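Missing here: one protein chain of the complex. Every other protein chain is in place.
Then we have chain A:
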Amino acid sequence: MEEKNPSSPARQTRNPAGCSPVSTAEGRRESPFPEGKPLRFPEAARAPLTRPRAREGAGPGGGAGFEPGGGKAAAMAAQQQLGREHQGITLRGSAELVAEFFSYGINSILYQRGIYPPETFTRVQKYGLTLLVTTDPELANYLNNVTEQMKEWLYKCTVQRLVVVISSIESSEVLERWQFDIECDKTAKDDNGPREKSQKAIQDEIRSVIRQITATVTFLPLLESACAFDLLIYTDKDLAVPEKWEESGPQFIANSEEVRLRSFTTTIHKVNTTVAYKKDSVP
């Protein structure tokens, strides 16, 4: 896959205080991304911790205002793009799939880490799993906006990383950092034909990642204080900053430990997931 600047240092992926021990399932890897300040969607910093009545019987797609992948019509369009299994996947379809993964993945993180009350989530079936999605209308609307923007950037292959930063509301200390590195094969823009990879195979890989996100709660340190989350997106340097977005710092964690999750690929977009967390003082 084409890299913007393959010789760039991986400094932005490390703790400024020094290298931390990394435990990975697939081995240590260097980040190919150039230096650049991430973009932040300010409304996410203090997403309202409202407690609406939980909506029962919410079907696939979640509760009010939440429609993963940008809506049912877009999901149907993605399906049409994908076509049957043997027809492969296109750039548009890949962007839809990856954006949809981010929607469900962020919802899972927010639920598993207790950022929002569990009664504000409802269960839906996706990827052969039972996933939790928010029913908070404001939060769902916010996530929809981010998803739509991600879809566009994924289609243009201008996004390189999505980061979910969890920080303490009281001290503003960054406690966790979920990093989704995106590698895009830009030659797919010029290709007329779809890539040969079935949706089932992609969904199997995504399922493994989502299951690992759920499994991280078994060893991640307990977040004892009230927390909020931020969304940071690393894009190409020459990309114009869209409205409602602002430049931000990387928001690294001091004295962190990092664990790598599994990756998945659509043959056009590849997503690698890593979680960094504050190291326990207790062995």
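One rule holds for everything that comes next: a residue touches a chain if its C-beta (ideal position, glycine included) is under 8 Å from a C-beta of that chain, and two chains touch if they have at least 3 such contacts; residues count from 1.
Following the convention adopted for this analysis, contacts and distances are computed from a predicted model.
**Student:** One chain isn't displayed here; going by UniProt, is it "Band 4.1-like protein 2 isoform X5", "MAD2L1 binding protein", "Proteasome subunit alpha type" or "6-phosphofructo-2-kinase/fructose-2,6-biphosphatase 4"?
**Tutor:** UniProt lists the chain that is not shown as "MAD2L1 binding protein".
**Student:** So which of A:Thr216, A:Thr235, A:Ser248 or A:Asn272 would be touching the chain we can't see?
**Tutor:** The one listed residue touching the chain not shown is A:Thr216.
**Student:** To test your reading of the contact rule: which positions on chain A touch the chain that is missing from view?
**Tutor:** 23-25, 54, 56, 118-119, 123, 125, 128-130, 132, 208, 211-212, 214-221, 259, 262, 280, 282-283
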